[in-house]
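Below are the structure tokens for one structure; questions will follow.
Excluded from the complex is one protein chain; the other protein chains are retained at their positions.
We call the chains A, B and C, going by the order they appear; numbering starts again at 1 in every chain.
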């Protein structure tokens, strides 16, 4: 398997982890979900992320799911594996297992309770040393979930110190100024230009692409939109990109809701035939009839717009 | 002045507080801003809210601004005054001052550090007793800012205990399920139906109106959209409401950004002629050229859509 | 093995989890540590608690450690096993494994992100149903770590609804008023009197025993103090209890420090011969020479006081 590099761009979809209605790992749906993502044209897949219910899997389930997806992808696109954990030993164990199974790289959010720049920097330097230079690293900057803030100077020092740090998943809210600063200061200091993919459900994707992002890494259940928007921007056609984006924005904003968002995403994937069951493992959100009808209405509106718009 | 009642509905715009470029209170802009809101058709105005920089005003400025707006409005629509403060005495002082100046009611968020249902309930019961039954109360439920969560059972008990509680400003994220539960359980128990206006910049306004909200209380710099959407829903035309909403959604989502959102809102109001200066008092966000250009692009796209769409 | 009941009292020591200097699970030290606790006269042992580095163990290590301690204890005192986890399935899996291995009961803190009384209550009701009435439950109320607050009314309702809820580990800071209210309201309503053991390192142990606590569940590295203080109070000799407590208070307060406290505790246990190595798995605190010397000084002072005081 080819390893992740700074040249990565486009859409790295954050994969859901499908379960049966009784809550068992649904490996058959892992196959169909992988196929769905590939058909929609994603450039890579990220599994076992913070919102992928990774912390609700047993060690055996983690390994089963990872191997199933990697086998199904079969090298067609790079697969990144989330390895965030409060224990250094677990990070190391998971990262080495992932690479041995054929992952292209690993994604790591900082452990909780890091408060100052030196603490955050030391955390990544320590893990970087532990994993060694051969495991490509995507740093996940997601303070809304971790409570940890990574400043631009820390990012720049890490880019200098860790050659294996090839990608940033940028999802600080609101962090568009930070994205611009990072690109500008990195260029001014002549540092490596790493890949930056954006999260937050893609809520600011057009603006972020215009500010120097290379693509998106998020789990929006209509990945074809992300793909088309990234392509439009890559081809220099921002207007087309925004036009496509705006059509999906009502649904994108709807999925963005904290808590219930994951359930909406899985339900949408189920309706689109990508997985068999929309089950979220508890403790986790469940949808009521109101939520389901509301989602139906929003999807119907999207379909009408797509028919009218002649796009897609 | 007529007092706020449970029948309140439509758009209660959250007013910005304008400053000059040197940071002084800009009372001339208070007039033009009030005129702007009234011209756009708002049903009420809320001043000195959490995001209205109320905590950056001196006591004298607070009173000056309040009197200026109330004088300008001159009874045409109800004005609600934000009175949230960690000290009970300040809440009382501000509320009585506001009512004496002609406010229709006051808005109150819970003091910080309330953790359990009994603590939240006791807080509002205590303040309710302190202010007495003659000051209409809007409870602001905004846990993203206050850190305090108000459960549905607490809301129901407060509706029973405090006749002066006539309005809820609902802006828990994501709280649409809560809104539905509140309406349903309140009806099942035969309680008074209070007015519920929604915040969060209006990000979920159509869905919330469908779930039983009576309108919006938020500061979006294009109040005419909020007004039209609320009217469409009031007239039973949800499709028209959503069509109008969707046109503005890219800008609405853009303003929704934490931190920088207030600066974007004031800059938009400035460009629309509502205020003279976009100044935010520090500590507060400032816009760079990138931010300004980005905003220009989004506003241009809105104008194009409005021309094409034939709406507005 | 006898199961945990409401009659539990005295000292349930929170056991550390010993590691070798290279970070491997140190099962030989698990034996000596268990012996140490039993020699000091503890009435029970709680393993795999929040501060016991449970989240840094693999599933295999968890099982190995649990079985080793249970075998060593061999029924002489009840052993409680911590089973807190964000996933309901893990809680169930761990709890059933623990009981199968001979645990007397399980300890459960609420999953994170529960905000309101109904959410907290529902969490425990759901888990209570999942585990069934045959697994005795100790509810851990530790909001400084979990961010979740359990009100007195919720506790009372849970005592009524869940017969298997036999113990509360009370460690809200500052929560002495809550402890008094819980005892009083529970008695007024004629509810079962459950066992309440206190945490927070025992920082307020004498006051809490006077307010109706039945003992301590904490990991202070001088368990003999906790034992003697609880016995003194049980025998009605509060003055003797406070005298003993005060001698150890400088060290107790020192261990109480967030973060570094765990490292100080393990180092003390090492010096006292209870474990071979003071290792804390990273990410976790490490002691420098300054810290070690400071601890030496405090321990020397304790020893002098004990010699002078003629107690112990």
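What we mean here is this: a residue touches a chain if its C-beta (ideal position, glycine included) is under 8 Å from a C-beta of that chain, and two chains touch if they have at least 3 such contacts.
No experiment lies behind these values; they were computed from the predicted model shown.
Enquirer: Can you list the shown chains that the absent chain is in touch with?
Expert: A, B, C
Enquirer: Taking the full complex into account, find the residue in C:7, C:74, C:113 or C:257 that is in contact with the omitted chain.
Expert: C:257
Enquirer: For a quick check of understanding: of A:31, A:92 or A:117, which residue touches the chain that isn't displayed?
Expert: A:117
Enquirer: Among B:3, B:88 or B:271, single out the residue that touches the unshown chain.
Expert: B:88
Enquirer: Looking at the whole complex, which of C:154, C:249 or C:299 touches the chain that is not displayed?
Expert: With C:154, C:249 or C:299 as choices, the missing chain is touched by C:249.
Enquirer: Quickly run down the residues of chain A that touch the omitted chain.
Expert: These residues of chain A touch the chain that is not shown: 115-119, 143, 149-154.
Enquirer: Considering the whole complex rather than only what is displayed, give the residues of chain B touching the chain that is not shown.
Expert: Touch set of chain B with respect to the missing chain: 23, 55-56, 58-59, 86-90, 93, 111, 113, 123, 126, 259, 281-283.
Enquirer: In the whole complex, what residues of chain C lie against the chain that is missing from view?
Expert: Output for chain C: 173-174, 176-177, 180, 203-204, 207, 210-211, 242, 245-246, 249-250, 253-254, 257-261, 288, 290-291, 294, 301.
Basically, only the chains that are shown with their structure count from here on.
Enquirer: Between chain A and chain B, two touching copies, which fits better, same or different residues at the interface, with half of the numbers shared as the threshold?
Expert: Both copies touch with mostly the same residues.
Enquirer: Of all the chains, which has the CA centre nearest the overall CA centre?
Expert: A
Enquirer: Tell me the chain pair with the top count of C-beta pairs in contact.
Expert: After tallying contacts for each pair, the winner is A-B.
Enquirer: Could you put a whole-Å number on the gap between the CA centroids of chain A and chain C?
Expert: Spacing between the chain centres: roughly 38 Å.
Enquirer: I'd like the Å distance between the centres of chain B and chain C, where a centre is the mean of that chain's Cα atoms.
Expert: 46
Enquirer: Please work out the Cα centroid separation of chain A and chain B, and write it as a whole number of Å.
Expert: Centre separation, chain A to chain B: 34 Å.
Enquirer: Which residues does chain B have that touch at least 2 chains other than itself?
Expert: none
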